[in-house]
Every structure is written in C-alpha cells, then in structure tokens.
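Left out: one protein chain. Kept in place: all the others.
We call the chains A, B and C, going by the order they appear; numbering starts again at 1 in every chain.
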C-alpha cells in the first residue's frame, strides 16, 4: 500500500519529457519532488506562473510569489509571470499537457467530484472545473477509500460534479486504474496489495486483466 | 469653405480635456495638430500605442514604432504599447471616448460607409467596423461632396456599410451637422458658406434651425 | 499632455462608494490585494455590497474584514476555503454566494472590460454551475455561454504606477488585477510606488492607464503570507 508520497512517486512516472504540467493542491503538489533528473518539465500554477521552482530557502520568502495553494515558491530560470486570464488561456487552450488533481469521488465513466459537500462544506471549485473541462490528459491522485472506509471509485458520483467524462487515469494508494468504456480498468497494483483488496475497495464496474503487474517505483 | 486642415481645426474643438481619442487615416490624423495647449488628451492608435506623439525628427525614425496609417511616429512620456487584442478591448469596451474617422458616405440615420466600392476598390475595413460599432462619440471628417460633385450626406448609403446608426456628428468643408431622429441637423456653417449652398450639397433630410452660426475657428 | 489620474489618497479614491454597489477586488488569496482600499471600505462602513473577488480573504484580513462587519451581501468568487466566518454566513443564508470556475471568472472580467458581452467555455459543463445557462456544441464538445462581468468600482493593487494610471505588477501578485482594472466603471489603483511620468518603459506596462481612473501610492502594506513554506538550506 502506498502513502501519499508513494502515490506522487507513481504519478511522476506519467510525466513525459517536454510537458507543461499543472499540479493541484495536496498529493499532486508532491509530484514535483519525484520528477527524474534530466527530464525537461515545466510546472504551471494557475495563479500566474510557469517555471515554478521549489519552496524558497528560509528568509527569502516573497509574499508576491506564491502558487495556487497560496504557498511561497520560487521561480526557475526561464520562468514567466502572467495574469489569470492568460493562465486559463493556457489551460482552456490545451497548452498545458498534463493535469494532476485530487478528488473526493471518481465515477466509472470518468466524472469527478471534488469541490462541494452540500450543506457541509463549500470551498469552491477554484480552477478545477476549467482544468478538467479542458485538459486532454487528467490524472487523479487520491486515496482509494474515504475516512469511513467507503470506496471513492463509484459507478456514479453522489456529490456535485466538477466535470463529466474527463478523468482518464486514477492513481490511488492501492492501484493504477484507467477509465474507459464506462468502467475502471485495473492496470497496476501497489506493492503488497492483492487484486482482491482492490476489488473490495472499488464500487464502480472494474475490469481485471489476466495479469496485474505490481508497480515498479 | 474649409480645406482639410480647417476641418481638422474645427474637429479639434470637439475634443475635451481628459479624453482618449482615436484618429483615423487622412483628415482625422491632422486633428492632433490643432489640439489647444494645456488640454490633456491622449491619442490611441489601434495598432498598439496610447500616448502617441508627433512624427519623429528626421534620422530618428523607428520601423518598430508606427501608427495605424503605417506612418513613423513617436511616443510621449507616459505612453504604453500593447497588442491588438488589448487595443480593441479599449475600443470595444468604450474606454476610448472619441473616434474621428473619414467616410465615403453618411446617411441621415447615422449609417456610415467607408471601406468598399463593389467591383472597384476593396481595401478592407481595418479597425473601422470595431470603432463605429463601439464608440459612444463618433465624429466623421470628410468633404461634403465627392469628386463628381455628388453629396456624401445621403438619405440612405449606396455603398456597403461599415456601421449602422452610429454617427452622431459630421464635420465637412461646408458645415457641422448633427444626426438625430433620421435627419441631418445643421449646427454651423463654414466661413463664407451660405445655408443655401449647404442645402444644395446635402441629399438626406436636413433640418435647419432659425439661426445658423458661422464656425469660429 | 498625458491625462493625470493621480489623487490624494485612499479617502479621495473611495469618496463616492455607495451602499448596494458592486465592487471588483484584485488578488489571489492575500497576494496582490488592495489593502488600503479594503481598510477604507471597512472604515466607511459601506454595506449591502456585492464583491467580485477570486477569494474572500481570511478571517481577520483582506475581504474577511468586510465579511466580519457584515458589509457584504453577495460574493462572486471561485474559492473561499480559507475563511470560517464566510462559511458560517453562507451556510446560515446571511451571505449570498455565486461560486464560478476561476478561469470563467477571469475571462468574464476581461470580457466586461473588452466589450464582449458573452462567450462560450467548456468549463462547468454538466455541473450545477451550468444550470440555467445555454449549452452549445462546438467541435463536438459542449460549451457553456458565460456573460461579461463589470463593476461600479474596481480596486486593484500594483507594484509601480505613474500618474497616467499605467501599472506594473510584481510576480504572481498580478493575478486578477489586470482584468478587473479593465472592467471597473471607476477603477482605483493603489500602488506601492508611484513613479514620475515617463520613467516606466512603455514596453513593460501590464495595465495601460486608459483603464484606470484614480491612482495613489498606498501605505503600510502588510502583505501577509498565508502558507509560509520553505526549503531546507542545503
């Protein structure tokens, strides 16, 4: 079973040379720490930076330089700042090639819910609705089940949607799943996790291949 | 009767303190030469400058610094350069308060034609269609009649339109006319020009006031 | 020759704000917010206002201050997750809230400033955000019709500015400020540094002065950091 950093490490394998990548808040942010040396990748943060670098050395934080999670960051050589309209022009115009974001629920037809629990919690969608409606390549990073132990991979989302039919791949603490033809397709299992555990933790339709390789991390 | 510079001088009286002004090619360009000292006015050129100054001193021309008429220009202190989308955001968003442009025909209901003579001449509309569709305050600068001696102030335009019902005021070599309620309203006559001459040179419905003052230039 | 927008300070900048008006406020989180203008709006006690702002500040800073004094009737935002008082007012029904996708918010402000009354975007299709809105397919993909936003006042914060209202923002404090500057009937710019006319390079200006009606040099910027994150010194 993977921890959050493990999920991030597995997702880092999805990143290809030459890609512009948008990482959401939470587990997705950790993906940046696991990009292999020598891979040319630039991180976009939708509040207005391309070429985002690591957190600043203590004492050099700049209140004017943050990411979409409101964390202080740095800018790498070749970085560029821009306004929010230009930022979403990049996203909506599909210039950002890979989007990684968290979710509360994902359905077997690729719907995603991650912004609202009616009557309980409403933080807002931020840029997530633009990201999922636009990106060609969306990877969801999340735990396979919620705190109550219920599956977050469902046949239909119960929470208000963020986007419809958009998620292509889900990486959880238990498995890598592809979504196509209205079903989850098990691709890999996390180290030490059995297919049975994954089946038990998945509510939506699940297609099992003959052989399910363990992730190599 | 006014010459082109006279028309420009009269139009300069329309310009108010604190206005952003777009001047078209031809007579309108000359208006800049007649703005009274002490009036704070900035000229916008739709190819991407605000704060346009006079032509450069010989030897200092810069091929990268032109106006919409492709003439070499200068930039005044406080000037700013921008792209064409931003330029037309200023125009379409009604941030430019006064537009002066030339015309081949103007009708008594405020239609204007200035971009095409079917089968004979097609230069294109450039920014004129955006300007006339957007500006609150449009002044047309033109000769009262064409080279064949025919009136350019008509009941209906015969040429393809640039915009409908948009022209508020016309300044010609003979007169200042306002357009409202489907008619030209004579406001002033050019020095030495009689009301009869203006009536004879105007094809569209023309309303005459009891007294027609001569322009003071 | 240049048109001057320079005024004496924040009191003159906000002198004619009125109850019930719609305001736009630049900033992302607490980054790039018009601190001086917000303080003045709190001091003036203007109420029943609609605020268009990506976020709603935190409990004791930024728009949170207006919220605490119940001056805001309606918020139009994309993300409000940092503010408990906000959540309380919203869930209790005291505060009307319109949550819209961040990219649509940015583009709707730009559209308002650019004279584009409406445009189509894929964002929000199939979600409650699209309810009651026209949906049309382009290139085989459904899109939602979104309308322009404008405001009685837009309050923006820049790094440098001149008397003409030309503005330059620093780093990611730019965010929503340029589009909101375009969309205000009256746009008030507060800047950290008001520089002499002609000292800004005309190639480097982010907001052309034509979009700004009032400008002044702000005071005592706190520039609070919401998530101070650091790397270990190597």
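Convention: a contact is a pair of C-beta atoms (placed from the backbone, for glycine too) under 8 Å apart; a residue touches a chain by one contact, two chains touch by 3 or more.
All of these numbers come straight from a predicted model, not from anything done at the bench.
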- request: May I ask you to name the displayed chains that the omitted chain touches in the full complex?
  value: A, B, C
- prompt: Which is it among B:64, B:181, B:196 or B:210 that touches the chain not included here?
  reply: B:64
- request: Using the definition of touch stated at the top, determine which of A:59, A:78, A:119 or A:149 touches the missing chain.
  value: A:78
Field: Contact partner of the left-out chain, one of B:20, B:43, B:88 or B:184
entry: B:88
- line: Contact residues on chain C toward the hidden chain run 107, 111, 114-122, 138-139, 143, 147, 168-171, 202-204
- request: In the full complex, which bits of chain B touch the chain not displayed? Write them out.
  value: 45-49, 54-58, 61-73, 75, 81-85, 87-88, 91-92, 111, 119, 121-130, 133-134, 160-165
Query: For chain A, which residues reach the chain that was dropped from this view?
result: 18-20, 40-42, 44, 49-51, 75-82, 85-86, 88-96, 134
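Everything that follows uses one rule, which is that only the chains that are shown with their structure count from here on.
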Task: Using the contact definition stated above, find the chains touching both chain A and chain C.
output: none
- line: Separation of the C-alpha centres, chain A versus chain C, in whole Å, is 28
Field: Distance between the centres, which are taken as Cα means, of chain C and chain B, whole angstrom
entry: 36
Task: Provide the C-alpha centroid distance between chain A and chain B, rounded to the nearest whole angstrom.
output: 55
- line: Among chain C residues, those touching two or more other chains are 110
Message: Two or more other chains touching the same residue: where does that happen in chain B?
response: none
